[in-house]
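Supplied in structure tokens, the structure appears directly below.
Yeah, one chain of the complex is gone here, protein chain that is, but the others are all in their spots.
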Amino acid sequence: HITTKHQAVRALATPFVRQMAREMKIDIEKVKGSGPAGRITESDLKQFKENDSFSREKAKQHDDK
Amino acid sequence: MVVGDFPIETDTLVIGSGPGGYVAAIRAAQLGQKVTVVEKGTIGGVCLNVGCIPSKALISAGHRFHEAQHSEDMGIFAEKVTVDFSKVQAWKGSVVKKLTGGVSSLLKGNNVDVVTGEAYFVDENSIRVMNDDSAQTYTFKNAIIATGSSPIEIPSFKYTKRVLNSTGALALEEVPSSIVVIGGGYIGTELGGAFASFGTKVTILEGTEEILSAGFEKQMAALVKRNLKNKGAEIVTKANAKGVEETDTGVTVTYEVKGEEKKVEADYVLVTVGRRPNTAEIGLEQVGIKMTDRGLIETDKQCRTSVKNIYAIGDIVSGPQLAHKASYEGKIAAEAIAGHSSEIDYLAIPAVVFSEPELASVGYNEKEAKEAGIEALASKFPFAANGRALSLNNTDGFVKLITRKEDGLVIGAQIAGPNASDMIAELGLAIEAGMTAEDIAMTIHAHPTLGEITMEAAEVALGTPIHIIK
Partner (left out) sequence: MVVGDFPIETDTLVIGSGPGGYVAAIRAAQLGQKVTVVEKGTIGGVCLNVGCIPSKALISAGHRFHEAQHSEDMGIFAEKVTVDFSKVQAWKGSVVKKLTGGVSSLLKGNNVDVVTGEAYFVDENSIRVMNDDSAQTYTFKNAIIATGSSPIEIPSFKYTKRVLNSTGALALEEVPSSIVVIGGGYIGTELGGAFASFGTKVTILEGTEEILSAGFEKQMAALVKRNLKNKGAEIVTKANAKGVEETDTGVTVTYEVKGEEKKVEADYVLVTVGRRPNTAEIGLEQVGIKMTDRGLIETDKQCRTSVKNIYAIGDIVSGPQLAHKASYEGKIAAEAIAGHSSEIDYLAIPAVVFSEPELASVGYNEKEAKEAGIEALASKFPFAANGRALSLNNTDGFVKLITRKEDGLVIGAQIAGPNASDMIAELGLAIEAGMTAEDIAMTIHAHPTLGEITMEAAEVALGTPIHIIK
């Protein structure tokens, strides 16, 4: 086959947003997209990161207790 | 032969200067690496010298020749149209030279060292480069292998002066009066089509049920077949080429079709049955790089081989053997070496055939979507209902959009028609951006342009096309 697509079902985001996710060390497959057809935007990534560090922070506090 | 005693040091060593190698080298240099490219043949690799570029030049010249003779219905008459094939070849050569010269300047301009010779791995940090009268060792921190591929030779069709591979066919000095093409893949179809435009009697022998069967739909191949037939070509499918007898003036090719043995005579036979990766004679075994069972080099998402400072890109790794895939991987490898997070991360690679009409495809087609278990919708709109296509007097073709049923997400597109090669860009972008049929339908497309066909196909997907009755 000379036409290929990478994977059947995967997170939807523009190439730049996918690159950003890699740079932010986010597994883009775990992010919920807010755009049409579930498209992930830059702000979805930021949101995800915030929630993520928030929950890690909380987990850490929990451990400390 | 003098063996250089002192190895030359470099950061990134690239083997091969095709669209994989030279792009990797430039990107690596842009990212601050000291780069050396080793090339045993000509700068630009297969693509620029004996592939993409010269084939498209011949196709364009053939197109001009054909069109000059066939514009009567538009009121344009040409009395006697002739080809001076040596001039065609000279022009083709000038195009190639401009591009390869350009690549050389780009490499120089980016301070990339270009070394002529054949590279052979010594160990994971050094290679030896051999040319006619010397050998020199180079040490490197990282290497990128981009040695490309070569035409497969089948035992019953050893290459000679009249049994040609694509390189030989591209170099012919006159328009052959007849040619047999073995293999109706995109290379055979393109070159066969170019010669048919010049008036050569072309016979294509294809082993499977259909030409262009890898990646293109039957409906698309059918348009190309009809066009080829109008130019006098004969296309024999399910044909098994058996052997060739060669005389001073031509060849007789024997083939079998439906259990019957047949013969066809021609000036030349062109064999285009596939290309094999150039991975056999570069000393990969010295470094223990893992291979797939098909002779390809195994790589990860960053184009890294099993040896962590050695990368491989282009025709020698898995995926379609296409120049733009090689270049894309070249950038990834160079960026990965620079420590960037770049990864092979495309949703779709376009594929184009410069036949008449042109064919272009990106992402899923109907069948592939079904096989992948996606509930998909195929929406088609013909060139014949488009004002621009009519005003170009070129209405043969269609745009077919493949969308996901649940939300209209564009997951693929197939285009057959004039300038399909230009039109596919929009759809590649749409797929990468995760756009829906609505997005395309609501984007204003200029009138009268071929892009309106794409817009209308999107409207067909939504059930509200303007220029077609549902």
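When the chains are written out, they are named A and B in that same order, and each has its own residue count from 1.
The rule is simple: a contact is a pair of C-beta atoms (placed from the backbone, for glycine too) under 8 Å apart; a residue touches a chain by one contact, two chains touch by 3 or more.
Since the model is a prediction, treat every value here as computed from it, not as a measurement.
Engineer: Which of the chains on display does the removed chain touch in the whole complex?
Structural biologist: Per the contact definition above, the missing chain touches A, B.
Engineer: Even though one chain is hidden, which residues of chain B still touch it in the full complex?
Structural biologist: These residues touch the chain not displayed: 19, 23, 26-27, 30, 47-48, 52-53, 56-57, 59-61, 64-65, 67-68, 71-91, 95, 98-99, 102, 105-106, 109-110, 322-325, 327-328, 331, 346, 348-352, 360, 385, 387-388, 390-393, 419, 421-426, 428-430, 432-433, 435, 439-440, 442-452, 454, 464, 466-469.
Engineer: Applying the definition given at the start, please give the residues of chain A touching the unseen chain.
Structural biologist: Interface residues of chain A facing the absent chain: 14-16, 19.
One rule holds for everything that comes next: only the chains that are shown with their structure count from here on.
Engineer: How many angstrom lie between the CA centroids of chain A and chain B, rounded to a whole number?
Structural biologist: Roughly 34 Å, centre to centre.
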